[in-house]
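Below is one structure, written out as structure tokens, with a few remarks after it.
Part of the complex only, each chain left as placed.
Chain nomenclature is as follows: A and B, assigned in order of appearance, with residue numbering initiated at 1 for each chain independently.
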Amino acid sequence: MLIGRNCRFFGRVGSYLVKPLACLFISSSTMAKSKFEYVRNFETDDTCLRNCYIVVRLDGRNFHKFAEQHNFTKPNDNRALGLMTRSACSVMEELEDIIIAYGQSDEFSFVFKRTSNWFKRRASKFMTHVASQFSSSYVFYWKEFFGEQPLLYPPGFDGRVVLYPSNRNLRDYLSWRQADCHINNLYNTVFWTLVQRGGLTPAQAQERLKGTFAADKNEILFSEFDINYNNESLLHRKGTALIWEKQDETVTKRMKLPNEEEKDVQVTRSRKKVQAYHCDIIGDQFWEEHPDILEDDNC
Amino acid sequence: MLIGRNCRFFGRVGSYLVKPLACLFISSSTMAKSKFEYVRNFETDDTCLRNCYIVVRLDGRNFHKFAEQHNFTKPNDNRALGLMTRSACSVMEELEDIIIAYGQSDEFSFVFKRTSNWFKRRASKFMTHVASQFSSSYVFYWKEFFGEQPLLYPPGFDGRVVLYPSNRNLRDYLSWRQADCHINNLYNTVFWTLVQRGGLTPAQAQERLKGTFAADKNEILFSEFDINYNNESLLHRKGTALIWEKQDETVTKRMKLPNEEEKDVQVTRSRKKVQAYHCDIIGDQFWEEHPDILEDDNC
């Protein structure tokens, strides 16, 4: 029915009415869409259980090699850490309902509030939005941190979603990541000190550290290199926690006075901004100082 | 305050070596990790059902606004389409087991082979890797397509995973997307022709097209603007299918001859490359010409 009409216009050859292939195709294509649309039913529902914190953790893909190729300093590259944090801020600002993010090394975790209903709590939406926004930001802000040093290729991050039903579980998750930060950073600090200042080869340094405990590593740093690990950078030892904080901003507004004159007035308004912390988040202090991050368990 | 050093300095009492609290803390941090590690058990298994095609579809987030802000030409911006395709190529080359990708407008679908065991078929790995690699590539290659026009902010793409058990289902999925491409492009072509050449406002153009069928739209284009829709660009009408193709490459190799002399020799070798097609993928022809894309159903 649809076709005939097209054919009047495209289909005439001499006085013959030809039903051209193109015409057939167009209408069949339109109709076809509904015929094909059944494939939508193969999508599965991946709604996250209600009243649970939704955590998305990203990890750099092949970042060992990426760090080598871009000459990251060892054991920590502050430009790279800064870029991770900048990208994480972008994620917090662009997406909704993230209450805290925590990052270290080439990983970052984002915690969505337990009552969030963003995208109907579909897990795929949460993790792909985070992975995508973080990755595009990483390339976008590269120059801010690495200046003229070029980014050699587009990096990749993978992500996953994990649900935590209670505040205790969520805090334990974040504690797990910060304990991991501590363990890795202590190891890397000693390892690279042994290599860079102690003159050991990487293989020798690895051998030296085999089976050592935290106390042993501290002792090596202190007795051999006069380094007190506890004086090392908090950024490296504690990683980075990002939270929302209200900040007062003073802005100038032009206001009309009763006598019709205008005048500039200083107005203070409150705005939420992402704030970075490099501190212990395992103990209670941080959470007591920021009581608004977590919602009550029994809701 | 915490560590090794403390032990030497604050930890000695008389001739006794005391393990001070501070030391305990450090090791408790190490030990704490295992105490917290139970949170790993909250991760759920999202393995994709075996012997099904795994499709990841990406969609641009707020791309209507993004297109406005970056002055995309209407109804199609070839720079933007080129950048989408370039990013999709990057995904195919970086990730494993993608047999075909299909894109149009601000979306791209990636099909992983049904027998893929990449990352143990974990859905989250597939979708976040695709979303991440695509997004970082989009920013990375921006300049190649938009030259000096700056990218104003890092864009976002969301993704989802859908499984298709049979070749018929998979082809119907791709047909669904290409039929969607056709319907949208026909509409947009007429709409913007009415606005750009017909002098209608967007509201008037929308009103004019309300309730029209494909045939009506073709007629408007032909009778009023002398445009035969079927002569419009295949890229716009059919979208872009990316597949792997073997290509012969001739390279020059230096070889040692029996008489110990060396000589440059032309060697032909076969390499797989991503190839773009702008053609119908709904009918059988494309699939008959590329019989290696799909695996047999009954495997």
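Observations, loosely collected:
The criterion applied here is as follows: a residue touches a chain if its C-beta (ideal position, glycine included) is under 8 Å from a C-beta of that chain, and two chains touch if they have at least 3 such contacts.
As the structure is a prediction and not an experimental result, all values here were calculated from the model.
Of 4 total copies in the complete assembly of this structure file, 2 are presented in place.
Convention: only the chains that are shown with their structure count from here on.
Here the spacing of subunit A and subunit B, counted between their Cα centres, is 19 Å. Touching subunit A in their complex are the following residues of subunit B: 1-8, 23, 26-27, 29-30, 32-33, 36-40, 42-44, 58, 61, 90, 94, 123-125, 127-129, 131-141, 151, 153-164, 169, 172-173, 175-176, 178-180, 182-183, 186, 213-216, 218-219, 222-223, 228-230, 280, 282.
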